[in-house]
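Removed: one protein chain of the complex. Kept in place: all other protein chains.
Labels A and B are assigned to the chains in the order they are written; within every chain, residues are numbered from 1.
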Amino acid sequence: MFELLGAGIVNVLQFKYLIPLFVGTLIGVVGGALPGITITMTIIVVLPFTFGLEPLQGLSAMIGVYVGGETGGLITSCLLGIPGKPSAVATTFDGFPMAKKGEPGRALWLGIWASIFGGLLGAVFLVATTGPLARIALQFGPWEFFSLFVLALSMVAGLVEASLAKGLVAGALGMIVTILGNDPVMGQKRLTLGIPMLEGGIDFLPVLIGVFAFAQIMSEVERMGGAHKAIDAVQRGVSLAVSHLKIILEIVSRPLLLLWSTFIGLAIGVLPAIGGSAANMLAYDQAKKFSRHPEKFGTGTPEGIIASEASNNANVAGSLVTIMAFGIPGDAVTAVMLGALTIHGIQSGPLFIVQNATLAYGMFAAYIVAHALVLAILLVGVRWMLRIVEIPKATLFPVVLVLCTIGAYALSNTMSNVYVLLVFGLFGYAMVKFGFPLAPFILGVILGDQIEINLIRAIMTDANPWLFLTRPISGSLLVLSVASLAFAIWQHYRQRARVATEVEADF
Amino acid sequence: MSRDGIAGLAVLAASLVLFVLTLDLQDSPMVPVGPGFYPRIVLGLTALLSLGLVISDCLAQRQRRSEPPVAVATAVAAKERLNYPLVAISFGVFALYCIALPGLGFRIATFAYVVASNAVLAPPRGLKGWAGSVTLGLLTAFITWLVFERYLSVLLPRGRWTQF
Partner (left out) sequence: MKRFTAATTGVALLIALLPVSSALAVYPDRPIKMIVPWAAGGDTDNIFRPFAPLLQKYLGQTVVIANVGGASGTKGAKEAKDSPADGYTLFAVHDYIHSTYYTGVSDVNYTDFEPVCMISSTASVLTASPKTPWKDWAGLLADAKARPGQISVGATLGSTSHFFPALVEKAAGIKFKYVSYEGLAPRMNAILGGHIDLTDANMTQKGKVEAGQLKFFAIATEKRNPELPNLPTLKELGVNVVYDVNRGVMVSKGTPADVIAKLESSCAAAAKEPAYAQAMKLQATDVRYMGRKPYAEWLKDNDELNKNLAKDLGLLKR
């Protein structure tokens, strides 16, 4: 396994792959740092560029964006006090106070080094578990896959939002998108609603691009045109120079904190469709609970920064495991990666790592090398990042939407995907306005066809419907999904006593 | 009824209409269950879930009525005022872009879209502001064209009316 990884690293270090990886990482760092531009959006923007590349080139670029974005987000969090993305929210709690107290360099580099440690620990997990998990998944027949996908959907619906009913309805709406047009087994027309464009069914990528890009951008546009809040930024002239050795020692001297935060990040990453935004808050919360001086949290304590940043980078590794072993996206970013794989005709899932060993280990290697690149980029360029952050949104948004349009169009060179983008852009924005979570919807769109195909296959192989429950793996997966729903209901009742708070939509 | 109830009713109506449409579907010659089998499960489930959403909203409504409405009112007032006209215009400009794309071709339509959208989001001041918008439009249109067509072999739409 590790010789394969070595070969993968040597492979990725070729210019052919290193350049897309570097460019991806750079774009990721910038995109992560830009407030209002999430990593999902950055990866959507990068997506069309990967159509014309080799699979590993394209995926390297995407992994670079992912890793770079998770790290880049902390720059604005620490220095401007605005999270560059949802998964860096917890970093602002202690990073910004520390920076204001006159230690911006320490805050920044604590975050960067914690990200890198968290990420590299995550890499060990990624490389070590993907293979064995995939071997387990190889035993999965149609019953097991059906139950696994049902579990994924019910877990996401239950965990993402306070309201279980809305989460479930969102997931069901996603599945409805996949039943329109034609059936995936025989290609028979169904529910075309008289629209010829629908006859081929709806591709999930334009839906995903439309929903995420518009929900995010329009939520920003809503707030434009008003009076701008003055940014209470750390002064530009201040020195960011630090002793890296001291910072590394500061992190390594808290091994339990680092490991526990990494573990939380990985666990959240492995769970389908819950992104780093949950990971960093949970890790921060845990760090505070276990700390000997919880009162210092929020005033610029290093533990807060380490917990948040280590967990959100480890989250990336966790998400990559789920997508490579089971073909289920761990969050919206890996959902786009899944799309990129599909475009190149590669099926992710249990056989992925066996059949595409070079690609799989190339992806592992890209994940590791990306961390070194992030470090290099930030060592050289951290100063300029603050300038880039000042690019006005009015400039950024049209360009982002043009790239989204190209992404949708170039999928199959048809305008119909662009219209899908527009329709689901409106739909996604409406969902946000009505308080429906987007993650279960997208997962429903992605898994809908697979659920149907596996259901039909199971019925064709054996007409006995009880097999879904009596086959041990399938049965336990279904029991787990019922349990996760029950847990969500229980939690809902527990929370009802508290004041209902409006939760920011999770992108 | 609050927004949850309204959304629930809309979903309920849509799933019921689609459910009725699946009843016309013919069975498939080679698959034991026809193409309508799975849609009916999904749509039935959706209808039930959205019905649940409507009911829980009505129940919550009754509970809310018994409580003093002060908290809600202040919460609404505290919320910042959102610029919905700008959102509508932004969507409108993008919709026009989508419609014009096959006719005008990628380069012209993109140029026009970027300039228009930029001008809507941040109205340019004076000649210099407009020059900035136009430059942004030109650069976006032609750099993306160059990169995608020349280097990445991704083909972008040519104009049906303009042949460009």
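In the analysis below, a residue touches a chain if its C-beta (ideal position, glycine included) is under 8 Å from a C-beta of that chain, and two chains touch if they have at least 3 such contacts.
Model, not experiment: these values are computed from the prediction.
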item: Touch partners, limited to displayed chains, of the chain removed from view; value: A, B
item: Option from A:Thr299, A:Thr358 or A:Asn413 whose C-beta touches the chain left out; value: A:Asn413
item: Candidates B:Ala14, B:Val31 or B:Cys58 - the one touching the absent chain; value: B:Val31
item: Interface with the undisplayed chain - residues on chain A; value: 52, 138-142, 182-187, 199-201, 343-347, 349-351, 355, 412-413, 453, 456-457, 460-461
item: Footprint left on chain B by the chain that the document does not show; value: 29-31, 107, 131-132, 134-135, 138-139, 141-143, 145-146, 149, 153, 155, 163-164
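Convention: only the chains that are shown with their structure count from here on.
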item: Distance from chain B to chain A - Cα centre to Cα centre, in angstrom; value: 21
item: Interfacial residue positions of chain A with respect to chain B in the complex; value: 48-49, 51-53, 163, 165-166, 168-169, 172-173, 175-176, 179, 182-183, 185-186, 188, 190-191, 193, 214, 217-218, 221-226, 392-395, 397-399, 401-403, 405-406, 409-410, 413, 415, 418-419, 421-422, 425-426, 429, 433-436, 448, 451-452, 455-456, 459-460, 463
item: Residue ranges of chain B in contact with chain A within the complex; value: 3-4, 6-8, 11, 14-15, 18, 21-22, 25-26, 28, 30-33, 35-39, 42-43, 45-46, 49-50, 52-53, 56, 80-84, 86-87, 90-91, 94-95, 97-98, 101-102, 110, 113-114, 117-118, 121-122, 136, 140, 144, 147-148, 151-157
